[in-house]
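Excluded from the complex is one protein chain; the other protein chains are retained at their positions.
Right, chain A next:
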Amino acid sequence: MSALAVPRAAGAPAAAPQIAIEGLSKAFRRRDGTLHAALSEIALDVAEGEFVSILGPSGCGKSTLLYIVGGFVAPSAGAVRVGGAPVTGPGPDRGPVFQEFALFPWKTVLGNVAYGLRAQGVPRREAEARARALVAQVGLSGFEAFYPKELSGGMKQRVALARTLAYDPAILLMDEPFGALDAHTRTRLQNDLLALWERDRKTVLFVTHGVDEAVFLSDRVVVMTRSPGRIRAVVDIDLPRPRHRAELLLNPRYQRHVIALEGMLEDGDGPRPGGRP
């Protein structure tokens, strides 16, 4: 276990962090009544405008961590502060984007994107005008009147992203957003997300099990171990921006990051003494 000792709040930036996670643990009760430790002693600070990926094998609790930051799930111990205030529930300062898209199927593309604005009392015409602009930004002009069931997976995720951007959250919480898409679509969405982010510089917490994706997008990558989920390492991705995929693939530093992170994931994936296989 000692080889996997966790560096505490590694890489914490000097300014007051926008997201401060301290001593966070989460245990679920199994059906047989025993406890399953999903997350243990997580400490992480994220600065405003930072793009941080949480990388780990499936079942390491990385999505649970994101849900706790979102206020959708309560922690068993520890706390999350956003902008200095403790998180007690969901709020429009933290906009989620889920792997499952979670679009409202009874609303059109435009209706989905305008939904958050309408919920916040923005008049219909204004909400729709802003929604139309966002639909254009994610490359879906002409599809405003389509229903979700008429769209491909990649298009659905574009709508979900636009729906969340519409109410302008300070923080984007992305839960394996491209995990359900084919490789080609995933690459295109990664490129578009990066272009959007380099323009807006919102704080992003991005959960993934894809090493390439994490290195390509992030300022920092948080590597997690499984059962219970702990932070194994925090890696600074010192690659210049704006990033272009073709240039990056030839960059030895990119290659070194990918190889190092893949090594860490493999180590963390095997059976560990005291842990479940």
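The rule is simple: a residue touches a chain if its C-beta (ideal position, glycine included) is under 8 Å from a C-beta of that chain, and two chains touch if they have at least 3 such contacts; residues count from 1.
Keep this in mind: contacts and distances are computed from a predicted model.
A.B. asks: Suppose you had to identify the omitted chain by its UniProt name; would it be "Fe-S cluster assembly ATPase SufC", "NADH-quinone oxidoreductase subunit L", "Aliphatic sulfonates transport permease protein SsuC" or "DNA polymerase IV"?
C.D. replies: So the chain that does not appear here would be "Aliphatic sulfonates transport permease protein SsuC", according to UniProt.
A.B. asks: May I ask which residue of A:Pro75, A:Gly116 or A:Gly154 touches the chain that does not appear here?
C.D. replies: Selected residue, touching the omitted chain: A:Gly116.
A.B. asks: Quick one: say which of A:Phe51, A:Phe98 or A:Tyr254 touches the chain that got left out.
C.D. replies: A:Phe98
A.B. asks: For the chain that got dropped from the picture, name the residues of chain A it touches.
C.D. replies: That gives, for chain A, the contact residues 67, 70-72, 89-92, 94-96, 98, 100, 102-107, 115-116, 119-120, 147-149, 163-164, 167, 169.
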